[in-house]
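Now for chain A:
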Amino acid sequence: MGWLLEWMSVEVALLAALVSPLAGAALVVALGPNPNARDGSSLVAGVVTFLCVLRIAMALQAGEPVAMELWEPTPGLLFALEVEPLGLLFALVASLLWPITTLYAIGYMRAHHEEHQTRFFAFFAITISAVLALAFSANLASLFVCYEAITLATFPLVTHSNDRTAWRAGRVYLGILMGTSVGLLLFGVLGVHALAGTTRFTPGGVLAGPLADGNVSKATLGVLLGLFVFGAAKAAVMPFHRWLPNAMVAPTPVSALLHAVAVVKAGVFTILKVVVYIFGLDLVRELHAHTLLLYVAGFTVVAASVIAMHKDNLKERLAYSTIGQLSYIVLGALLVAPESVQGAGLHIAAHAAGKITLFFGAGALLVTAHKKYVSELDGIGRQMPITMACFAIGSLSIIGLPPTGGMWSKLLLIEGAYHAGHGPVVVALLISSLLSVVYLLSIPVRAFLRPAPTAQTGEHPHHGPAPWTCRIAMVLTAGLSVWLFLFPDFLYDLVVRMTEPTP
Partner candidate 1 sequence: MIAEHAIILVVVLPLLVAPLCVLLGRGTLAWGAATLAVWSSFGLALHLLGRVLEEGVLRYQLGGWAPPVGIEYRLDLAGALVMTIVTAIGAVVLPYSFASVRREIDEHRHAWFYACLLLCFAGLLGITVTGDAFNLFVSLEISSLATYVLVSIGRDRRALTAAFRYLLLGTVGATFYLIGVGFLYQMTGTLNMEDMARILTEARPDGLGPVHSTKTVRAALAFLTVGTFLKIALFPLHVWLPNVYAYAPSVVSAFLSATATKVAILVLLRVFYTVDGKATPFDALPIADTMVPLAIVGALVASFVAIYQRDVKRLLAYSSIAQVGYMAIGIGLATQAGLAASLLHMINHAIMKGTLFLAVGCIVYRVGQTRLEGLRGVGREMPLTSTALVLGGLSLIGVPLTAGFVSKWALLQAVLADSHWIVAALILLSSLLSILYVGQVIHVLLLRKRPPGAAPIQEAPLWMVLPTLVLAIGNLWFGIASDQAAEVSRQAAEFLIREVAP
Partner candidate 2 sequence: MSLLLDVLSWVLLLSGGLLSIVSAFGVLRLPELFQRMHSATILDTLGAGLVLSGLILQAGFTVISFKLFLVFLLLALTTTTAAHALAKSALADGIYPKGIDPEVVRAGLSEGLPGRQRIATDRARERVAPPASPQEDPPPQPSEEGGPPWA
Partner candidate 3 sequence: MGVAIDIILLLFLLSIAFAACVTRNLFSAAMLFGIFSLISATLFVVLDAVDVAMTEAAVGTGVSTILILITLASTGYRVSPRPAGRQVLALAVSVVLGATMVYGTLDMPSLGSPDAPVHTHPIAQYYTEVSPVEMGIPNMVTPLLASYRGYDTLGETAVVFTAGIGVLALIGRRRRKDPLPIVEEFREGGANRHRVLRVISKQLIPPILLYACYVQAHGDFGPGGGFQAGVIFASGLMLFMLLFGVEHARRIIRPVVLEKLIALGLLIYGGVGLVNILQGGAFLDYRTLAHDPQHGLHYGILTIELGVGITVAAVITTIIYSFASHLRDHVMQRTLRLRQGADAAQTSPESGA
């Protein structure tokens, strides 16, 4: 990989990581009439983006500071980029999974005969650019701008199918996400700026100073923390979770990458960043409010799992599972033990790899066998063995069992909760894991072990396996889950660096 170091400087890489998805989007629009060239360019843009992020990762490993100021429209609203471990982790996950999802989407969209594929790929690329910009934001203000950009760029994807349900879902989507971000998150951002005079992400936090100076009370800071936890509604903490099941009307690649990885993780990422770099772990620990918020998140974990059990629609079940898993990360952030925060960071990656595999599987079932409901899946594993095998691995990762990466992150989370002395949270995590065994593992079990329906009830028509691009993508992401189990060191180092004060 040495050629990458020589080939471009880190500043160029940073800009290129943001620009290449946009360039990809432009290319996609330009090449719209020729589907092969269009999809190819999207794929190439994905690979280039990933290489750029990789270059940044190498620079960070080497200890180079990676930061850049872009422009400042009004005082206090500074658009600046700065790479730190957590952001890098997030960017790595998003940029690695993008080309894989593109690969999957090519097969899926063609098999599904979707219309407006050009628009689809273009907005997909724009969203990725916004996600990377969010991951690299140096301060809360530019993070907020990127946050909103993501909402807007994904809106056309949610309403892609252009029918009544899609538009209704789009309304809920936009209403909840915009409402909370403008009403709560923006207020929080401005509050931080007013209190601390800056919104820059600083190791150790920026709000400890004003508290020590007596400029602000703990209660106010508690309210501020609440503004962030609920304002970042992309994290889907109840009661602002309804947009996520609604957004499942989007095509599966969108649900897979955006609503399991990029967009929702943008929400928890925001909360993690705020807790670690704005408040600082020590400060949050002193706030009474964090306990309260902890219980809200814990409730979300359990409640979402319970709801997921009752959902027959596969994608909805996965969506509620996502809601639960996101709250794991929020819990990890709010527990403010170093282990739990590390676990939360790691869970971003582990859950991403696992959940995207599950969605890929669900999408493959939809386009190949036209099955939407769990109850229809009896015995389907015999026709689509690869799909269902990958699905099983993904499920294991979400549950937190070896041989998948989910095990490490969940272990760290539970350890952190235990050390922080929050017994009920440990219990909640365990209950939710047990429930996820029920609602997730039951699916591959059903697919492989139950007999296919008899002739009277309607035999599976012989439809063969999923499109080959889909299969490749699934194998890759399932492999990633296993890889995270075998070699978690690199990511673990990153999350450890996040909680350690930088020299």
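FYI, a contact is a pair of C-beta atoms (placed from the backbone, for glycine too) under 8 Å apart; a residue touches a chain by one contact, two chains touch by 3 or more; residues count from 1.
These made the cut because all candidates are chains of the complex that A comes from, given by their letters.
Just so it is clear, the model here is predicted, and its values are computed rather than measured.
Of 1, 2 or 3, just one candidate touches chain A in this complex, namely 1.
The touching residues of chain A, when paired with candidate 1 in their complex, are 71-77, 141, 144-149, 152, 167, 170-171, 174-175, 178-179, 182-183, 186-187, 190-191, 193-194.
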